[in-house]
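Omission of a single protein chain aside, the complex is shown with its protein chains in their original locations.
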Amino acid sequence: MSAHDGSMRLAVTDRASSRADHYRLASGIRAFERMLLDQFATGRIGGTTHTCIGQEVTAVAVTAALERERDCVFSNHRGHGHFLAYCGEIFGLLAEIFGRSDGVCGGRGGSQHLHRRNFYSNGVQGGSVGNAVGVALAEKRKRSGAVTCAWLGDGTFGEGVVYEAMNIASLWRLPIVFTIEANGIAQTTPTGMQLAGSIAARCRAFDIPVEEVSGRDLAEALAAAAHAIDATRSETRPHAIISHAARLGPHSKGDDTRDAAQLEVAWAHDPLVMLRGQIGRAADAIDRDIAVLMQDALARASEATA
Amino acid sequence: MSAHDGSMRLAVTDRASSRADHYRLASGIRAFERMLLDQFATGRIGGTTHTCIGQEVTAVAVTAALERERDCVFSNHRGHGHFLAYCGEIFGLLAEIFGRSDGVCGGRGGSQHLHRRNFYSNGVQGGSVGNAVGVALAEKRKRSGAVTCAWLGDGTFGEGVVYEAMNIASLWRLPIVFTIEANGIAQTTPTGMQLAGSIAARCRAFDIPVEEVSGRDLAEALAAAAHAIDATRSETRPHAIISHAARLGPHSKGDDTRDAAQLEVAWAHDPLVMLRGQIGRAADAIDRDIAVLMQDALARASEATA
Amino acid sequence: MTVLASLNSGLRAALAADGHVIVIGEDVLDPYGGAFKVTRGLATAFPDRVLTTPISEAGIVATATGLALRGFRPVVEIMFGDFLFLAGDQIVNHAAKYRAMFNEQVRVPLVIRAPSGGRRGYGPTHSQSLEKHFLGVPGLWVVAPHSLGDPGALLRQAIFDVDDPVLFIENKIGYGEALLREAPPYEIVTLADHAAPFPTIWLRPPGPCDGLLACYGGSVRFALDAAAVLREREQLNLGLVVVTQLSPTPASHLEAILRNGAPAAVVAIEEAPAEAGWGAEIIASIEQIRDTHRLGAIAYRRVGANAAVIPSARTLEDAVLPRTEDIVAAVLDCF
Partner (left out) sequence: MTVLASLNSGLRAALAADGHVIVIGEDVLDPYGGAFKVTRGLATAFPDRVLTTPISEAGIVATATGLALRGFRPVVEIMFGDFLFLAGDQIVNHAAKYRAMFNEQVRVPLVIRAPSGGRRGYGPTHSQSLEKHFLGVPGLWVVAPHSLGDPGALLRQAIFDVDDPVLFIENKIGYGEALLREAPPYEIVTLADHAAPFPTIWLRPPGPCDGLLACYGGSVRFALDAAAVLREREQLNLGLVVVTQLSPTPASHLEAILRNGAPAAVVAIEEAPAEAGWGAEIIASIEQIRDTHRLGAIAYRRVGANAAVIPSARTLEDAVLPRTEDIVAAVLDCF
């Protein structure tokens, strides 16, 4: 018998959740991503997929600080963690990536193009940040009180539309949090080879206050995210969160050009290991549960579609 | 007999020029623009044209600080002043705007699309700033020592490609000066309704040093431009000049929606009047010369094309 | 009533009818009312729902797309159609994609208005008709008003009756044209159906029809003139097919017209260079219909601009853009 309730979900977390709950979610995301890479390696899935190994804690922390009922999320190409932290739907996502009709978008969207309730993503860098600004404008006009969280990578600061979006958001005082995952790399290009000045200064130059945090420390990230999101909501103006956490896996599948030494250093600072350390022995049982959940999800996703 | 040598040119200036020479050029640009507006009013020319009345001193000061033989200029929709400060060719420009085959671009380009030696312009906001970055890269690779001057308006900071261009320029340490005419308006939209934060902070966020000056004061503008241009050349990295001077004329022809009081204040600070005050009585003779020059240019541009 | 007045009152009616309609664009506020005055008076009447923006074509369309995803019905003005490519990625990879790629779970009811076309001496970057580059994008409608229809009603149709992005191509010169309630000697036949809801106006000449002029937007006037010249000077009896829905191709309308009798000649007219343009699509579509219904051979011609940048000088511009004489010549060339 399986160790979960059959819903094939990870329990999502909020500000009141325990460290163990956050760990369960973050570790679940990690397990999901690893499973995907395995499935790629065996040729069971094709196309392209960007895993967020190393960045799970940021996804969990920021999403926990959102109000999941009303807030909106616009994610990017590397969005599995954002998606699972938002709704926990392991099977819906896996089925989508498997191209099944019972995937969250019927297999049409695939890894990079997800939609569920108030969650959206697009695989074209930058453009979705502009769409997120429109979502924030819509919610402001509806007086829903919703904050919109726009996820973007550090490399995406190369795209001009990001600045058009920040300018409009700041000018019109829209309730949007630009959540920047500063993993120090874009595909194969280190940030130093693609970004002049700094991301924080760029945001501030648009009059957008910045919270810069380590994406390794759940408590720090959660506190900063909560602060930024609350301020966004109460002041009705944009804020930015910059979370530093290395991408530990490949860009897509097996295409990592960084050298072993560099990766070793990065892995030595794995945020998940830090979080695991904080919850002690409980982690083992959690991870066993997760392993069963993944197996079951994979088994079901491998069955013929009804 | 005409008061000029028949070349139908305004004498251009450099750093060593006298105030009177700068005045002659700036006043010549003003006279040219006024003549154009008159021609529009009488229907002799059609289409669109953006005059730079009020901003002549900036054009003269910045261009005087360039090395006219090797430096490159990429201008925008409001480029007559930039063009005349660069090469002084009254007739070539007037003929171009009249759509004559002896215009600098054979009448094809018109007011917004000019080319002469190392001078280029394009009427699409922002894109030409990116092209200017490429020109700067070319000159850097040729080791020509040339600096490229990219002209852009404050409103053009709405366009994303401007940030892509600044990022590349700063990252690759290109010899380019972003010269920003902060006239406080874009077509009918005041800067406060289209720009969050500040232009200076935006440039600095890309690690681009900024000289911010009043475009009313020739000496100040020239000194700042010289400083920025010299630093750009010697450090081989981009700099920005932000010059504040109001647009005193309409956006294009007769389409000014600002109220009379606002315009009156702006006119009370006319940079040309300030410069005129500085050179005293000599101005009268200069202006008489210029009037003759304009008349002759207009007469010739009104003759049938050879 | 001019095309401009009709568009302006159509937009006003749309704003009045539904609080979800939001007008967004550069310099759209009063007293200016937009570069071509289509939004004049609207900001005064609906101050909260007419938003002037920074100069950010991509950002504006992106923002409007987000609004549409969340239940609004935004109407964007791109100041000059020449700048559509700046918003091209937003149109093609965002607005037009979401509905299908999110498996029909969302809608993007967004209208993007773009004043287009030349003949005003605005030069190479402010005179183009770039709509041909946006035809055949899955999920995107492209429509063009003209004086034979009701431009304001068309705009309301684009805003309310379609849940997908609509590119709405206005012709700058066309703004000043008076609406035509009748068009003697033609009988006016309006074709619209579920697959092609934006009406094609078919002008049937009295008597047997020697050929068809297919046209849209800014070319309608020239087609009418050419048909008049050919009627008077050459006793040629031409019908006009005035298409409003440029994409998807209104094949059902074309079919209805052709089943009424195959013309000996079809001349497709557009203001852009004809290469890979709207006329090519019309010819290919008609050929398919002709073949299906085993109709007789048709002589086709395309009339468009020279394959050239549009010069600023009016005389040079006139030589580049298609004129009535070019249509007349093309028709005569068929016979």
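Chains here go by letter, A, B and C, matching the order in which they are written, and residues are numbered from 1 within each.
Basically, a contact is a pair of C-beta atoms (placed from the backbone, for glycine too) under 8 Å apart; a residue touches a chain by one contact, two chains touch by 3 or more.
Note that the structure is a prediction, hence the values are computed from the model and not measured.
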**Message:** By the document's own contact criterion, which visible chains does the hidden chain reach in the full complex?
**Reply:** A, B, C
**Item:** Options A:Thr13, A:Ser75 or A:Asn122, residue touching the unrepresented chain
**Value:** A:Asn122
**Message:** So one chain is hidden, and I want to know which residue out of C:Asp18, C:Asp163, C:Glu234 or C:Glu287 touches that hidden chain in the complete assembly.
**Reply:** C:Glu287
**Asked** Considering the whole complex, which of C:Tyr32, C:Phe83 or C:Trp202 touches the chain not shown?
**Response** C:Phe83
**Fill in**
Filtering C:Ser6, C:Ser116, C:Ser219 or C:Ser247 for touch with the omitted chain leaves C:Ser247
**Message:** For a quick check of understanding: of B:Leu137, B:Ala201 or B:Leu263, which residue touches the chain that isn't displayed?
**Reply:** B:Leu137
**Message:** Need a quick check: the contact residues on chain B for the chain that isn't drawn.
**Reply:** 72, 74, 104-106, 108-109, 113, 115, 120, 122, 124, 127-139, 141-142, 160-161, 164-165, 167-168, 171-172
**Message:** Tell me which stretches of chain C touch the chain missing from the display.
**Reply:** 82-83, 85-86, 88-89, 91-93, 96-97, 100-101, 123-125, 130, 132-139, 247-249, 272-281, 283-285, 287-288, 291, 297, 299-302, 306-309, 311, 334
**Message:** I need the residue numbers on chain A that touch the omitted chain, in ascending order.
**Reply:** 46-48, 96, 98-100, 103, 107-113, 122-126, 155-160, 186-189, 193-195, 255, 257
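Here is the rule we use: only the chains that are shown with their structure count from here on.
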**Message:** Which category does the touching pattern between chains fall into here: line, ring, star, complete, or other?
**Reply:** complete
**Asked** Of all chains present, which has the mean Cα position farthest from that of chain C?
**Response** A
**Prompt:** Taking every chain's C-alpha mean, which one sits closest to the mean of all protein C-alpha atoms?
**Reply:** C
**Request:** Calculate how many whole Å lie between the centre of chain A and the centre of chain B, each centre taken as the average of the chain's C-alpha atoms.
**Result:** 47
**Residue numbers of chain B (touch at least two other chains)** = 157-160, 193-195
**Prompt:** Considering chain C alone, which of its residues make contact with at least two other chains?
**Reply:** 53-54, 56, 58-59
